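Okay, so here's the structure we're looking at.
Note that one protein chain is taken out, while the other chains of the complex remain in position.
Now for chain A:
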Amino acid sequence: MAVQSDSGGKDDVKTQFVTREGTYRLMTLSEYSRPNRVGYTSGSGSTHVRVSLVSLPPGPAGGAPGSDGQGSDDRICFNHGKELYVYVYRGVKKAADLTKPVDKKMYKGTNPTCHDFNTVTITPESVSLIIGFSTGQIQLIDPIKKELSKLYNEERLIDKTRVTCIKWVPGSSNLFLSAHASGQLYVYNEELGCGATVPHYQLFKQGDGYSIHTCRTKSTRNPLYRWVIGAEGSCINEFAFSPCGANLAVVSQDGFLRVFHYDTMELIGRARSYFGGFLCVCWAPDGRYVVVGGEDDLVTVWSFGERRVVARGQGHRSWVSVVAFDPYVVSFAEPEHEVEEDKKSESVQCYRLGSVSQDTQLCLWDLTEDVLRPPVRARASAHLSPNSQNFSPNGIPGAKLPVKCTKTNKIGHKHAELSGNASGEPSGAKPVAKTKSNNVSTLNISVGKAKEETSGSLGVNFTQRLAGFSFGERRSDHRRNFSLTKPAEKSTTNTVALRGKSVTSDSFDPLKLIGTPSCPRFDECPVLEPLVCKKIAHERLTALLFRAEYLITACADGCVNTWARPAKAQNGDSRSRRSDRIDLVD
């Protein structure tokens, strides 16, 4: 089986793990933390340890000043409790030097929660670091030059709640976005002031489940825009710009991923968690997939082109706190598992995804093109829906929808009607019968016929199913089911098109979204298993970054760890040589 899950062994924290490209090793000397860490501390109130990493451009004299001739141009920033540290990051080759932080800050009455370096204005001698705080304020500093320090939302007139995510707008020297626990996202210009009064907003744009406001003042002030996203007061947990910078993916506590076109402020797609809030989000390096993780313990893959959930990853034992693609591992085209006979082709592409969770485990996932793309099976769609003549060619694998064409109301109206009937009745009265009818009818619509094709993998013959379960053939099982999702999606989008726009509140009802492309039923969607699943810390993991030579993880006790990638040369001796070298540094 693919999972190498570590149950049992309580303090069995791994310091290495193996994938097919080789062995990843924890570089124990490259551990970053506060300078005088006093042993093991239980992480209360420091759950938001985040890591920002930046590479300074090479200066005229070679090494950047401030690097103390240590020969590294990388700077690492992380927060822990009330403290924030910036160090020279010396990668895997040299041990961390914790005695001389580039900058350190200690805050009173508030904790830093998130931060981001500006990569546009960066020079060998200066870098802008934007920091968000647990009480809503925002600070801009230059940890190298140290003369810069600006505060935004200082009087908390704009927002009083925790900054959950802060990032510079891609390619911008002065614009940044800050998301708050209040469910609002603000666009700031670092050059502008925040005014001395509570901002008066006026509606600028409105869409399904969100609205955007501007400040109504004579002189422009911060915030430039206020985005109100999702159910009232539901915390925005993270946002991420697409690699091209054009699109913005936002995940919230209301369980939604919403993808916007940033400039036009149009909502172009969304997904719903299986249950609970979505906590983290990232984009594939080519922008074709958005991956989210959340309180359903799942990693959910959403296709930007098809606007639907294409796969779910099950492997974590608790909430998923960070998801990140590894852009350096995409070339391993050959999938680990034997793909059914003729499907194996050279074009198979494979994304590598990483995730860390509150379960203290790191999972690596291979997202292979054969899973992500709907297999050729147009036949299946024909007998699934009475509206089949309306089918667009989207059902054909690989055909991508143009960016603008899909609108957001992808609710299954048939589901909507059924569960609408059910939920309209007074509570307590015969709930059993209600849900039964709901369930059965929806099944008939979305999977009914196709069920037979999968010959007993669903429901009908549970003997077989049980056998499959016990012997771990779930993966192939799920992949077979996968063909079902496509037709289901078609029937629902068509109905919507016929019936026009629905009531907004309806389109966010998770009871009506289940079984739609935004939130397929669990057995309607391929379920991936992790390639690697390792307990790598004592505390909840809170950060994960991939770099060319290493990956970085951080956990709630304020430890930032570096993992060396497998050696490029032959495995055996080069590996031992590498560890020798590390030993010598000390």
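Note that contacts are C-beta pairs under 8 Å (C-beta built on N, C-alpha and C of every residue); 3 or more make two chains touch, one makes a residue touch a chain; residues count from 1.
As a working rule, contacts and distances are computed from a predicted model.
The subunit not displayed here is recorded in UniProt as "ubiquitinyl hydrolase 1", chosen from "signal peptidase I", "Small ribosomal subunit protein mS33", "Dynactin subunit 6" or "ubiquitinyl hydrolase 1". Within the complete assembly, A:Q358 is the residue of A:N79, A:Q358 or A:S518 that touches the hidden chain. Of A:G59, A:P243 or A:G276, it is A:G276 that touches the chain left out of the display.
Think of the hidden chain as still there; on chain A it touches residues 7, 10, 40, 42-43, 181, 255, 274-277, 295-297, 316-319, 358-360, 419, 422-425, 427-432, 434-436, 438-440, 443, 458-460, 462-463, 466-467, 469-470, 510-511, 514-515, 521-523, 538-540, 556.
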